[in-house]
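Here is the structure we will look at.
Moving on to subunit A:
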Amino acid sequence: MNREITIRLADVAKSFGETKALKKCDFEAHAGEVHAIVGENGSGKSTMAKIMSGVLHPDSGTVSILGEKVNSPIDAKKIGLTTIFQEVLVADEASVFENLFVGRDGVFKSQSGGGDRRAEANEILTRLVGKSVDLDQMVGGLPLSIKQWIVIARAMLRRPRVLILDESSAALDLDSTIRLHEEIDRLRREGATVLIVTHRIAELVRIADRATILRDGVTVGTLQKHEITEENLLSMMTPPDRRASDVKEYASKNRAIAEVSVMTAKNMVAQRTSAPFDFDLPKGSIVGVAGLDGQGQDAFVRALVGIMRPFGGDVLVRSAETGKMVEIATLEDAASAGISYVSGDRKREGIFPQQSIFENLAIGVYRKNLGPMGIIRKPTLKPMFKREVDRLRIKIGSPSNKITSLSGGNQQKVLIGRAFANDPQVIVLNDPARGVDLGTKRDLYRELRAFVEKGGSVIYLSSEIEEFIGFADRVDVFFAGRLFRSLSGDHIAEEPILAAMFGKSENASVEFDLERSA
Partner candidate 1 sequence: MMSVSALRQITHDRSLFVPAGLFVVLLVAVALRGHGLFTNNGLAGAILVATPLILTALAITPIVMAGRGAVDLSVGPLLGFINVTLITWLVGNGITNPVAIIGWAVGLGAVFQLIQALVIIYVRVAPIIVTLSGFLVLSGLNLMVMSRPGGVAPDWMLTWGAGTSVFSPVLLLLVAAYALWGVLRSTMFYRNLRMTGADERMAYTSGVQVDVIRIIAHVVGGAFAGLAALSYTALISSGDPTQGSTYTLQAVTALVLGGASLSGGRGGALGSTLGAINMFLISYLLSTFNFGTVSGFVTQMAFGLILIGSLLVNVFVISRRSVA
Partner candidate 2 sequence: DGVDQLPASEKKIYEVVDPQIPLGASAYKNFKPKKGPPWKIGYASSYAGNTWRAAALDAVMNDLLPRSKVAGLVSEVVVTQSDLKDAVQIQQMRQMVDDGVDAIIICCSNVTALNQTIEYAYKAGVPVFSFSGYVTSPYAINGAANHAQGGGEMATWLAEKIGKKGNVLLVSGIPGFASSDSFDKAAKEALAKYPDIKIVGEVAGKWTDQVAQVEVQKFLATNPTPVDGILTQGAQENGVLNAMLQSGRDMIPITLGGEASAACYWRNNPDWVDASFHIWPPRREMQQMWEIMLRTLQGQGPKVQSFLRPVLPYTIDDVRAAIPENCDLNSTDFVEPTADGWFPAAVADQYFEHPADPWKAATK
């Protein structure tokens, strides 16, 4: 294997005002390796990636990529470094084709590298997405996963010598992740250096050759492939004082599920052409929702909370007061029936970036505290805020600081707090742990468990199978736009869930090889 050192960071530090994002960062990566960067939310991974890409300049320390200094994305382009940033950067008003080749040329001159760009684009997109994509359509109307693919394809088309992926699999489903891994593997074989930032431990174990761990802006060590285990990672990522916790604190006690259902859907059609199905949510249970991307589970969850109308069928929920089933057609119906919704896409659907932490949490309950003329009764809000912050162990400074002063994970907790604060009877979560670190995830699981134990009910959509195991009471797997199979008890395990996700019958073995990409 080629052992040439392609990336070297020595003693790099970077602050944003008061915040020391990176304190002492030392890092090396070789040609021909996949090197993971791991750490809790806010530990500085993205900052590190941005410094290597030339987007940010370090305050001190040296950075050398392929022997060069990189001061801007233009420098990066010149030496063959490409970064896929954590945020999916596409231009909605431009065509797929334009999005793929943006930045490839000079200000005036075309950098014609020979070859037919369209053919090349077609080929790579077909390979990545798994089906062909119209290059001339506007990107704006495409689903997030396709946008993510476009960004990945844009990087791959440049045949990078160094590729950095910052949580690029977060918006991809399992099947897609495997295709991504194939690409990464190919690059590795061609001698490129690939850095991946991810919170998905399983993914990391599968593909990384080495992993460097960041803790509070300091690189605390590098693990070789055989050392990459959940325990090792956790013990290095978390500061010593936070380690001694009960990992299974949140675990399901495998209780029998109650008979009463709080929510039902009859003859629901989630996608325009798919078959109708029924759904019910038993009181006091956690129901997981799984499925490959675009199999209808997302539309289903949105229909449950009234964000969109299903193509057919009704959603009914048991009214907390009367005990009767009432229909949900709009967000207001859902809200007044005591259904709270938490989106995983917090940047777009969750936070109000210019507002304070307090406002971000409290805005969810204003509606319930209105006096005459829509005047908000404020006195009740402060205790509520304190309760939620304590409950979720949200790490905040002053409540009047802006929400953006929190790390992504803590922002997510504020949003979950917003959902809890309404005293809902059902919480619907749409991939809430996307890009959230392990510790935060566990806080979340524990609280949801506590919530159902007090009689609440939870619908939990996730793109990571691991999340369900030992946590969900039932997992509903979607395939071809409908609820394909409900799994419970011992069936809540990786193999059966995967099988269902691929539309296989219960006993068939899962054909594709998880280790194929390793």
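Here, contacts are C-beta pairs under 8 Å (C-beta built on N, C-alpha and C of every residue); 3 or more make two chains touch, one makes a residue touch a chain; residues count from 1.
Candidate selection criterion: all candidates are chains of the complex that A comes from, given by their letters.
All of these numbers come straight from a predicted model, not from anything done at the bench.
Listed candidates 1 or 2 all sit in this complex, but the one touching subunit A is 1. Within the complex formed with candidate 1, the subunit A residues making contact are 53, 55, 73-74, 76-77, 83, 85, 87, 89-94, 98-99, 102-110, 138, 140-141, 154.
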